[in-house]
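Only a single protein chain was left out; the remaining protein chains are all shown in position.
Residue numbering begins at 1 within each chain, and the chains themselves are lettered A, B and C in the order written.
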Amino acid sequence: MTSSLIYAKYTSIRARTLQLIEPLSEEDCCVQSMPEMSPVKWHLGHIAWFFETFILQHYEKSFTPFHPAFQTMFSSYNKSGQTHPDPLRGLFTRPSLSIVRDYCRTVDERMAQVLNNNADDRMVNTLTILGMNHERQHQELMLTDIKHLLSRNPLNPCFIVAQDPAPTAPRYPLSSALPPLEWCHFEGGLVEIGYKGEEFSYDNESPRHKQYLLPYQLASRLVTNGEYLQFMKAGGYHNPSFWFSEGWDWIKSHGREHPLYWRGDNGDWQEFSLSGLALLDTSLPVIHISLYEAEAYARWSGARLPTEAEWEHAASQQKIEGCFAENNRFHPSTVVVASKAEPAQLYGDAWEWTQSSYSRYPGYNPAKPNDHEPMSIVWDEAVGEYNSRSMVNQYVLRGGSCVTPRKWIRSSFRNFLPASTSWYFTGIRLARDAT
Amino acid sequence: MTSSLIYAKYTSIRARTLQLIEPLSEEDCCVQSMPEMSPVKWHLGHIAWFFETFILQHYEKSFTPFHPAFQTMFSSYNKSGQTHPDPLRGLFTRPSLSIVRDYCRTVDERMAQVLNNNADDRMVNTLTILGMNHERQHQELMLTDIKHLLSRNPLNPCFIVAQDPAPTAPRYPLSSALPPLEWCHFEGGLVEIGYKGEEFSYDNESPRHKQYLLPYQLASRLVTNGEYLQFMKAGGYHNPSFWFSEGWDWIKSHGREHPLYWRGDNGDWQEFSLSGLALLDTSLPVIHISLYEAEAYARWSGARLPTEAEWEHAASQQKIEGCFAENNRFHPSTVVVASKAEPAQLYGDAWEWTQSSYSRYPGYNPAKPNDHEPMSIVWDEAVGEYNSRSMVNQYVLRGGSCVTPRKWIRSSFRNFLPASTSWYFTGIRLARDAT
Amino acid sequence: MTSSLIYAKYTSIRARTLQLIEPLSEEDCCVQSMPEMSPVKWHLGHIAWFFETFILQHYEKSFTPFHPAFQTMFSSYNKSGQTHPDPLRGLFTRPSLSIVRDYCRTVDERMAQVLNNNADDRMVNTLTILGMNHERQHQELMLTDIKHLLSRNPLNPCFIVAQDPAPTAPRYPLSSALPPLEWCHFEGGLVEIGYKGEEFSYDNESPRHKQYLLPYQLASRLVTNGEYLQFMKAGGYHNPSFWFSEGWDWIKSHGREHPLYWRGDNGDWQEFSLSGLALLDTSLPVIHISLYEAEAYARWSGARLPTEAEWEHAASQQKIEGCFAENNRFHPSTVVVASKAEPAQLYGDAWEWTQSSYSRYPGYNPAKPNDHEPMSIVWDEAVGEYNSRSMVNQYVLRGGSCVTPRKWIRSSFRNFLPASTSWYFTGIRLARDAT
Partner (left out) sequence: MTSSLIYAKYTSIRARTLQLIEPLSEEDCCVQSMPEMSPVKWHLGHIAWFFETFILQHYEKSFTPFHPAFQTMFSSYNKSGQTHPDPLRGLFTRPSLSIVRDYCRTVDERMAQVLNNNADDRMVNTLTILGMNHERQHQELMLTDIKHLLSRNPLNPCFIVAQDPAPTAPRYPLSSALPPLEWCHFEGGLVEIGYKGEEFSYDNESPRHKQYLLPYQLASRLVTNGEYLQFMKAGGYHNPSFWFSEGWDWIKSHGREHPLYWRGDNGDWQEFSLSGLALLDTSLPVIHISLYEAEAYARWSGARLPTEAEWEHAASQQKIEGCFAENNRFHPSTVVVASKAEPAQLYGDAWEWTQSSYSRYPGYNPAKPNDHEPMSIVWDEAVGEYNSRSMVNQYVLRGGSCVTPRKWIRSSFRNFLPASTSWYFTGIRLARDAT
């Protein structure tokens, strides 16, 4: 890509970022509702900080930071080793949102200059593309985090008006129109997984390598709210034999008895979404499920979760279709067609838990685009959070969700989260051994 | 007081409340920086809620709440027994500040109506006066809480511009101009303490009763930053023999080695105040001191803290002079005159820790203005938080601080806080036995 | 007292200590069931350590410790300021109990020598008497701690065989034979409290001083299990209005719904005692009650707890009678006679909570028997734990319990514990204002 093409993309991604936060007040953008989350204003400042720190600082002749304090306030790269987003971020009532917008604007102008002045520098282009992908990730996080914040408000605020009206009466039992869950067969054998192509990918998707798979089957669609309700009615949250020991301890110590954003009781469940509170739609995929819950559901139903190799092998044969963030619905859709022939809802509804822990691929080397360039250490820091420092006690999710930007989705993409995470848009894809 | 006079005062107190928050942004008003604190917006809503709940609800013919959810969102009277301010208050990005201002305005108009319609109802007047005193308390809390919030911000924001410029060079050693600490003698004997008068007081100040005091001496002024620095330099934070065992555990587990809002090190101390960060002025009273620290300082200096009876007996003989919140300085002042003849700085600089635990006065009965009125149960709830539910593991503070409204200050007033509290404007008055 | 008389008492106290632990196995003596408690073996080593550290070390010409490591293993005087008994004490499986018994025996022989050699040294006698009182305190603690340990064992082990057989059928409702609770009247006025006499007392009981008391009434006996059961049946644990806010939080976070050693449910309560598990005897005093529970019971019953001055003023007029530890029953007794004329059960059944926080008496000076002697610093350390370091967030208890040695009981004695303590033998004495 040429520098000017890159900057055009840069501009369009930023426009999208700003469009996403349009419905929010300054107060909404300032508050942090969990230590693991960040305020929207911080996300915005952090996006600008990334470009300022990894590009402007190295490519501007006489670099002066927008504000010296911002270099630490908006940093996520904590040399002292603290990698979780800092709970103090929510205390930053100053700078105001409008100053953070100024910060972004100033960085944009300077980025235009730098890209223009270094049109032939492969590194600056690579870092800019990395920054754009980084921004897309924060677009998803903004939506994830704002959903959690609004969910804690007794007023049940609405982020966007729902496009499709919520059901006016409970839809129990299962809507008859829903395609039944079927099993798609895959032969396995010695297959290859990992990124194959010339565009941007993270280093954890490489190298492409061989895996030996036994024959397996993947569910034709995601598990629905209605099906999950059956699990609950069957005492799913009260029978330890379905659960990892650790998962059982977790639901007990957290008093968890239903998915994170469900409210109410058996007779009248509601679900909080970015469109506010509405009656639970049993035909939609169940989301905001921890790995513990996904595993328990799978055991209860006599199935299991797929490995990431199974998932990628199957998914790489399918077209990337889904509702994605660009759809502006920010909620998964009801599946319309799903059959033995090919699994549906692989992309753009919910991140699908796999049973695979997040670890290095065979032959993996942390990314270094060019070891001889003086910029390679910058690169190391810039991609640091995507690589090996997280490769313990995290599990791989695949596919992307209804708040994931389309460009962030590909069959080889490896998302990863701790097993207890349920504030992310996560769902359940069942698998089983072919017998 | 007539109803119209009451409403005039009501209006003027509210004007002051709104004036106080003038320098703050919507973001500043929304965030909660500690579980024990509340956002300014919550304080504002809670002030309106008090009048709505305890007066409008009972005196309006066809009462409709401003918003049903506000009845719990802005309540501090948690029937389930949770009495600490709820950490969730900081998540209320909705309603916006401007809606909460509307809430206040609407309640004001309805209060005017109710007061007018019930001019002869002693109870409605009494409750309104209670509500006004409640509002004054929250004026102080707003300043206390906003100071903490701003103190956590790396930008060291300034709430108000300091009236007196901060010292431009460190003022060590002790400014020679400062009156030396002397000891004022009191004979004691069988004295009386407790509220005496006809105006508003809390029930915990009654009944006025006898106490037998041995001869004692009270320091002529508050302990200064400079004196406290001597304690620190003498290893005060590193010698357990000065400390309550519990206090020693507390400073160790909290890593406390200096007063809460001090920054820096021995050679160059700074203090954060509502005017931002400035060099420490050694002539000013030391503030934001826990009871543990006050006690340790007193032991180190060979003195002790006064009892509340000693304090009140001595202070009731002095005029109420000080800098108070109305001064708009929000920081204590340097003492100018202090002598054996009479103790200075008793009122309006810093709440002074006593060694007395907060407990019921002999003969105390929880307030009931009129047991036969149907409103007495309302009264019980309205004053509930000032009375006996807090009478364990809290210590009495006397005098009032530079963020206390003048009208809230009197010699019999009993403030009370846990021994570990340092975010309040607290200081040290020494005492000793007369020998 | 002469040295030889002192040593005779020393010997008899030690005999009692060893008699008390006779029923215990080595395993029973080794384990620590709560961080606030100590194993019996540690108590024993600590008793010897006290004499070794504060006397032998200073009076033996060529002092060699029994074992260098014991000087810290059995110390409670943690210079680093850690004053709670160390949870690691329960890990000391070595030295064995028999070696700790050797330690005691050796110290005894050396104490005999030192007392003999220093017959005229007032200090050595004073310190020995202090050590003997210290040992009596640990006799009580051994019984308290072993009760807790055995209570956690599913086998409900019996420490001693009950002298009076437990009731074979539940005794509900209240046994008619029990004297009804009546109110004993006291005029109060300007009274004196504090230790008066020539024998041993702790410095916190001095100086004797004046207190002004309003007329008051004290309950004629302790609150019984049966009465406490009424409180529970009336929803006592479910109505926050009876509780200190802090007490309410405590019962909720600890899931407390009945006294510590009660088991079972409404229809069939049992109580665990040092004689094992038996049906609850409703005529016995309720024990193992936190201050929170005592206060809630008092409010529910329309009364209050006494102040320590009220208690001492009333109790100093009564004979010291009770069941004490020497009785070897280790459980309070049913009251037989109690009337308006004089309160019963003041001594030797249960420590009685007062509403008074533990603080220095007016004119109090930490004990120094003789400031000019070089031993005064030893004295300071030896009595350190009884004096002012604990004077925050603790409440005074009076009277002594059924596990308290008779010699430890006097009207001026001030025991003190945190408000949440229920593993001690604590009970409820009601008081009220005389109207």
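Quick note on the criterion: a contact is a pair of C-beta atoms (placed from the backbone, for glycine too) under 8 Å apart; a residue touches a chain by one contact, two chains touch by 3 or more.
Everything numeric in this text was worked out from a predicted model, so none of it was measured.
Colleague: As a test of the contact rule: which chains in view would the missing one touch?
Modeller: For the complete complex, the undisplayed chain touches A, C.
Colleague: Which candidate, C:Gln57, C:Ser96, C:Gln137 or C:Asn239, sits in contact with the chain we can't see?
Modeller: Touches the omitted chain: C:Ser96.
Colleague: Which listed residue (C:Arg105, C:Arg122, C:Arg152 or C:Lys340) would be found touching the missing chain in the intact complex?
Modeller: C:Arg152
Colleague: Give the residue, chosen from A:Glu257, A:Glu326 or A:Asp433, that touches the chain omitted from the document.
Modeller: Among A:Glu257, A:Glu326 or A:Asp433, only A:Asp433 touches the chain that is not shown.
Colleague: May I ask you to list the residues on chain C that touch the chain which is not drawn?
Modeller: 25-28, 30-31, 33, 69, 72-73, 88, 90-97, 149-150, 152-155, 157
Colleague: Need a quick check: the contact residues on chain A for the chain that isn't drawn.
Modeller: Spelled out for chain A, the touching residues are 79-83, 190, 209-214, 240, 243-249, 252, 291-292, 295, 304, 307, 355-357, 359-360, 362-363, 388-393, 395, 419, 433.
Everything that follows uses one rule, which is that only the chains that are shown with their structure count from here on.
Colleague: Name, by label, each chain that touches both members of the pair chain B and chain C.
Modeller: Under the touch definition, chain B and chain C have no mutual neighbours whatsoever.
Colleague: Going by the average position of its CA atoms, which chain sits the greatest distance from chain B?
Modeller: So the farthest one, by centre of C-alpha atoms, is A.
Colleague: Please report how many Å separate the Cα centroid of chain B from that of chain C, as a whole number.
Modeller: Comparing mean C-alpha positions, chain C is 38 Å from chain B.
Colleague: Centroid of chain A to centroid of chain C, CA atoms only: how many Å?
Modeller: 59
Colleague: Between chain A and chain B, what distance separates the C-alpha centroids? Give it in angstrom.
Modeller: It comes to 46 Å between the two C-alpha centres.
Colleague: Going by the contact rule already set, what residues in chain C reach two or more other chains?
Modeller: none
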